[in-house]
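A single protein chain has been omitted from the complex, and every remaining protein chain is retained in its original position.
Going by the order they are written in, the chains are A, B and C; count residues from 1 in each one.
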Amino acid sequence: MSEKTLIEAIREAMDEELARNSEVFITGEDVGPRGGVFRATLGLFAKYGPTRIIDSPLAELSIVAVGIGAAMNGLRPICEIQFADFIQPAYNQIVNEAARIYYRTGGTFTVPMVIRAPYGGGIGGGLYHSQSIEATYSHVPGLKVVIPSNPYDAKGLLKSAIRDNNPVLFLEAKKGYRLIKGEVPEGDYTVPIGPANVTREGTDLTVYAYGMMHFYCQQAAEEVGKEGISVELVDLRTLNPLDKDTVLNSFKKTGKALIVYEDNRFLGYGAEIAAILADEGFNYMDAPIMRLAGPDVPGVPYSHPLQDWFMPGPKKIADAMRKLAAY
Amino acid sequence: MSEKTLIEAIREAMDEELARNSEVFITGEDVGPRGGVFRATLGLFAKYGPTRIIDSPLAELSIVAVGIGAAMNGLRPICEIQFADFIQPAYNQIVNEAARIYYRTGGTFTVPMVIRAPYGGGIGGGLYHSQSIEATYSHVPGLKVVIPSNPYDAKGLLKSAIRDNNPVLFLEAKKGYRLIKGEVPEGDYTVPIGPANVTREGTDLTVYAYGMMHFYCQQAAEEVGKEGISVELVDLRTLNPLDKDTVLNSFKKTGKALIVYEDNRFLGYGAEIAAILADEGFNYMDAPIMRLAGPDVPGVPYSHPLQDWFMPGPKKIADAMRKLAAY
Amino acid sequence: MRGSISQGETSMVMTVAETAPRTLDGLPAELLLDMYYAMLRARRLDERCWLLHRQGKIAFHISGMGHEAAQIGIAFAMRRGEDHFLPYYRDLAMVLACGLTSLDVMLGVFGKKDDPSSGGRQMPEHFSLRSKNIYSVSSPVATQVPQAAGVALAEKLKGGDRVAVTCLGEGSTNQGDFHEALTWAGVHQLPLIVVVENNGYAISVPMVQEMAILHVSDRAGAYGVRGVTVDGLDPIATYKAAKESIDIARAGRGATLFEVRVVRLTPHSSDDDDTTYRSKEDKVTLKASDPLPKFREHLMQAGILTDQQDTEFGAKAMAEVDYAHQTAEAAPYPDVEWGAGPVYAP
Partner (left out) sequence: MRGSISQGETSMVMTVAETAPRTLDGLPAELLLDMYYAMLRARRLDERCWLLHRQGKIAFHISGMGHEAAQIGIAFAMRRGEDHFLPYYRDLAMVLACGLTSLDVMLGVFGKKDDPSSGGRQMPEHFSLRSKNIYSVSSPVATQVPQAAGVALAEKLKGGDRVAVTCLGEGSTNQGDFHEALTWAGVHQLPLIVVVENNGYAISVPMVQEMAILHVSDRAGAYGVRGVTVDGLDPIATYKAAKESIDIARAGRGATLFEVRVVRLTPHSSDDDDTTYRSKEDKVTLKASDPLPKFREHLMQAGILTDQQDTEFGAKAMAEVDYAHQTAEAAPYPDVEWGAGPVYAP
């Protein structure tokens, strides 16, 4: 066991799965000799060669579609999208194709593929290198959506995703690639796709988050904890299909919910959590269901005062926790 | 004033705007001599000729992108997408481009365009001729999303959309094209983009709907009205930006909310309405916020027993109303 | 779900008169008669679907009439049922040749439970059959083309010797999917045949409004792949050209953009009315291009096909179509639980 960064854990998962199963291959822009623009595939080209690590043409639609075809023909592609923002040309292939093939063929064809994409803001990326896309894609039945919040989960969940027989969109908080560190066991283990994780027990309120925001929520919970506010923190991890039981059980305990996400607020992922709680958790509601999210503007602006204004972070989160606790 | 169908109202709006403003033109697949596969543009090619009514190549990305370019260069394109299902190849151009250009240029460029698309199921269209796409696109700041539920609004809202200086996604309930009829004044009038419409006053519960589902909700409300259940019905009409005041005001009155939509339930449009009510309407909540929606499967299945199983209709809606009223 | 249902289907054993010539245009008589029967059967099935639609018994049909010669020419050049095939909605003759039965198709047309393509979840003509490597037809056009590139890439990575064949209409080549697929095909020299069934129309839009070139195969030069145009009304010419392209692909020498010039004898689909964009005269000319009577004539003139044999074929095809239609009409609909899923594979 040793401490690794989020991106190291991701690389290790791919490395081990490539070694373990010859059906696995990687394609995407600059994944070869360059090792990816974030270096997620660093060293893999040298180790596995050009038939396992394939630099794709600059064309996301085809990265996904070629992945779909290869998956239907018995391989397990890992498709890297350079930034989540650039997945959008592939939207049709993901939503109308990858996610539907199993259902539309009555289960006779499967599409075991992983689409990895770095998402999120706070890195000076402006409108087009900062996007959060989880809500849009979690609305798609047939697709699984996973976002790890720490290196241990990242490795274990990515391995599960690669072994899954369905298309999995695996979103990685790019801001956390080197910032988030944690213990990661050597060798094989998996974390199942599905279950959410109560990462902090508490009694006053429940905070739901994932990815980078979960990291910030931990800091904020720590902070308000010193003031006597007891926060229960639920790391959703798998956004679709959602672990509704864990979501509801925590709410039954605290009766207060704050959902934190950096995507635009309106119809962002937190809307569904709030809607579930307002229906199935109605009897336990002690306060308004609150959401802290990115504002409804067309993207994270570049200039740093504007970016700071946009992004939720530990301070804004702690304030929201205080407000809800005081309700 | 005379009774017209939904599609006649839509055609009339386009006809009048084409006559009124030479900047307006139409492009899309089969919009020319064929008059569109649903005949929305019937007769317009003969009247306005091939420079105003332009049959496009079979390529939705470009239908939208060419529209964006033409709009930036001073025209007002109406882009017809044959079925909402087929808008997805243009997702990137709509979301990353049309919706962001005004913001990303600091307001120096505008994109005054309308994208019309027939949406919704119940017409034997299977997975790919039945989709509801409003939630996905309503999550996009910078884009307006409009769905009329009756011919009067359709004509008035479409005219407003054509005159609007922003990209407007105008979704038309294809099931209602010929089924939904109503009085439509001759000549010019507009219905503003923005305000929701309380189409039925009631005291026991509020039902939120739009498009085809609003039509069915009217029937269901009528039905349960006979049983003494008083339903207030809110036709949202503009889904983004949402008229939150009307949404909240009705809820303050009834304390009970049912949101009806045919899109997949999870992260469908109703999630946001529920989330808003659970936050800003908390003090008025007398019952769980209920949603009646399409199930979370990858599309409306074709075979009619399966389609019936999928689609919400007057009966299922009436049952949901009864259940909520009885809470 | 179920596999393909073959019960009641007759096999295609031919009884060619002893005296008949054994080859024509370099092809054996048996093959030509098989091809002819395959075209004929597809046509009869297609016609029945139109009839059922007019009778209000089915909700939708989209047809391959006029495309059969091309499709059969290509199908017979494949290792049918082994080579990967990613069809589009007009490929009725081709999916039948590759392994779907008439009953399978009819079950799909009626939206019945035992439809092997989707169990009634998809619209008619959204073919698939896992056991025969017939991949699933989608409605958004051209999505299958880059998927076929992926199928071919996997084949290459696995060291297999199957080729991937995919079809689409000429209008659909305007989608970005087509472009991106051919780019991969060129860069990786994929064992891929992209068949463009060029019938001159995308619903109502004539080719001149769709692209400013005369031959879709002119697009091959943009990708460094072979480009071929053949007369898709001639099954023999199509067969030979397809065979060459497939052999090249199988030998690892790269992909072909394979254009077949065909005619669309019907409106676009049962929802279409083509009177607004095709004149009556055009339709008369069209009829004269019908590849089925042409091929019958050609075989008869060569003495390969006799009147009697043709009558027998016709009767056999009708029997198969009758059986398929009646069985499918009587078959059960899916249970409603089948709508609910499973959504995810285990």
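Everything below uses one rule, namely that a contact is a pair of C-beta atoms (placed from the backbone, for glycine too) under 8 Å apart; a residue touches a chain by one contact, two chains touch by 3 or more.
None of these values were measured; they are calculated from a predicted model.
In the whole complex the chain that is left out makes contact with A, B, C. Here one chain is not drawn; of C:51, C:213 or C:315, the residue touching it is C:213. Among A:74, A:126 or A:241, only A:126 touches the chain that is left out of the view. Note that of C:73, C:186, C:291 or C:339, the residue touching the chain absent from this view is C:186.
For chain A, the list of residues touching the undisplayed chain reads 29-30, 32-35, 37, 55-59, 61-62, 85-86, 88-89, 124-129, 295-299, 301-306, 308-310. Where chain C meets the chain that is not shown, the touching residues are 174-180, 183, 186-187, 189, 208-213, 218-219, 221-225. Listed by residue number, the positions of chain B touching the unshown chain are 25, 51, 56-57, 59, 61-62, 65-75, 77, 89, 92-93, 96-97, 100-110, 112, 141-142, 144, 165-166, 241.
Here, only the chains that are shown with their structure count from here on.
Of all the chains, the one whose CA centre sits at the greatest distance from that of chain C is A. In whole angstrom, the spacing between the mean C-alpha positions of chain A and chain B is 31.
One finds 37 Å separating the Cα centroids of chain B and chain C. Residue positions of chain A touching 2 or more other chains: 89, 92, 96, 100, 102-104, 141-142.
With touch defined as above, residues shared between interfaces to two or more other chains in chain C number as follows: 118, 121-122, 126, 138, 140, 176-177, 341, 343.
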